[in-house]
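Quick one: the structure is below, questions incoming.
In this view, the complex is presented without one of its protein chains, the others remaining in place.
Now for chain A:
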Amino acid sequence: MAEISEAHDSDSSKIQDSGSEAPQRSESEPDFDPKTMRKTKPGLKRLFLTFSVFFSFLLGFPFLWKSVEIYRSPLPFREIDSLSTQLRSDNLLFPLHFHALFVGFDSVPDGLRQSILSEIAKLASQNPKCSNNYTLSVTVDLDSRCLRSPNSSPYSSTYQCGSITATDFVQNDDVAVDERLASVFGGKTKEYSVAVVKGGSESERAVVGKHRHAWLVVGDGSEVEVAAVKVAELLVKVFVNGGREEGSIRNEFMPVGADGKIVLSFNLLNADPRDWVYDWDFEKIDDTLLAPMIEALGPVANISVESQVLYHTPKASFSYWNQKLESYVFSTKDLPFFVNSNEWHLDTSIAAGGRSKILQFALFISLFAARYVPSAKECPLLLQLPNGEISKTNGFISPMWGGVVVWNPQGCLKDSEFKPSTKNIIPIQDLENMFEVFIGQFRQLFGFKSVNVYAGASGDWNLLPSERGFTEWELDVLSRQHTCFNLHSCATTLGSLSRLVQSLPRMIIMDEIGKQVKFSLEAAKLALSNASSGVYESSAASSSKASSLAEDAFFHPSIMSVSYYSFEHCFAVYSPFFLPVSMHVMLAAVRELRRYKQEKAKYLAWKAKAKAAS
């Protein structure tokens, strides 16, 4: 249409000239060529009109663009990046204060300090994620006066000279010694102390207490250097790393849910209640054994305990009869098939929140598969270790899942005496033993050893077990590790969120996500500052908060809405109007401009001619 009108226009100018004006003008000016000239100035009206429309469209476009823009809450990308770089560049240093006290040695504290520090430097494996910032102070107690190394930490100065003598260590009661040391060093300080005592007893004793101290009693003739090496190993391997071997379980591994909660779900599984039904008095155990441990672990995780009794829960794999042991043996290689997830309804707890970690502990009672076929009865059932020995605890753990303990009832060998289908209660003694195994398993899930001896390269250390399940220094290790793990996971989560958000420009980001990210960053910063000032508990708490907020932001349901308002959608809605209209507008503008130029040229030509003529 536009073409046609244009053609007409160009023609019409000719006609106009030839038709109406030419006859009059031809008389006056014979050399006027209507094809190439015109006498009037070409009008600007239509040009102006079309261009104003054109420009108003151009001007309106940004407004339209703005109006169809989706809402994106501004995220602090820079701060996220800075957090992750800060963590990556090894800035997460936990300050650790060591204090070595040498009693009965006559040596220079500075030299001792140097030798211990060099040993520590040799032993300390640099954790790629979190490192520690050591300070060491050495005190040599010479009964009447103390020699202190010059750069001692503020805590070590609290030590009163002569308050520890070799006679304190003569007695063999480790617990009493531990209490004595605790009173001397003051249980509240965050300092790790080692007392090396010469004399007292002939035999060498190395014990790590329940609090943050250890002591080493050496014979009279022993060298101070040997003791220094041993002290250095203790500091690095036990107090810093928690006495676990490197690489046994991943260091950052923590069986704690994203919201810092653990649900310990204890299940008593009666394999076949037709044979016997056992019940337990869980409430008692809960109060006596579990409650102190849960309280102790408070800063690291919020633990709740549940229990239930399940019936008809056969295990998933078979065991074989071992004549020598007169029992059924289940070998370790079949353990992955022990847990029967089809029949063991170890339900996830409703009380637990969405991302709590649930650890299942199952007490499995071995069974008669069929009472009348003696060969098929599976009691007693024992677990066999890979080296052929029978497991003492008769249990196993599965990392991040929980543990299983098999319990064989007393009457299981003499089945004739046994009265089936009666409700029995597991004897409280057995139950306590089993719960000790469970606590051991729980410690293992956290990566600690369940044995009470730390075998180092330079000698063994006895670890004094705490009645709360975890000693203070172990809890410190957990807190540090928890903080480290949480901060890193928070940084990774936030980093992936920022990458995701930046890669999808049409993703709607709710204010809530922005808020969560902000709070998460704040909590992470708080955790960092707390960690660097050595407040482990609060840094663990705020780091878990940071991590859970970051997860909340990343898994916010509104992030799914990315699929809804895509660019294609926008294009499909707006193009039916803007495509044809913009064609009109542009064509009109171009044509008018062209025509105006043409006409102007004509006018100029005429003018020139007129000038020439005049």
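Rule of thumb we're sticking to: a residue touches a chain if its C-beta (ideal position, glycine included) is under 8 Å from a C-beta of that chain, and two chains touch if they have at least 3 such contacts; residues count from 1.
Note that contacts and distances are computed from a predicted model.
Asks: The hidden chain: which UniProt name fits, "SAM domain-containing protein", "Large ribosomal subunit protein mL43", "phenylalanine--tRNA ligase" or "Glucose-6-phosphate 1-dehydrogenase"?
Replies: "SAM domain-containing protein"
Asks: Tell me which of A:Val53, A:Ile70 or A:Val535 is the one touching the absent chain.
Replies: Residue touching the absent chain, from the options given: A:Val53.
Asks: For the chain left off this view, which of A:Val277, A:Ala316 or A:Leu335 is in contact with it?
Replies: Missing-chain contact among the listed residues: A:Val277.
Asks: List the chain A residues touching the unshown chain?
Replies: Residues in contact with the chain left out: 1-2, 4-5, 8-9, 11-13, 15-16, 18-20, 46, 49-50, 53, 273-274, 277, 279, 282-283, 286, 304-312, 345, 347, 349-351, 421, 572-573, 575-577, 579-581, 584-585, 588, 591-592.
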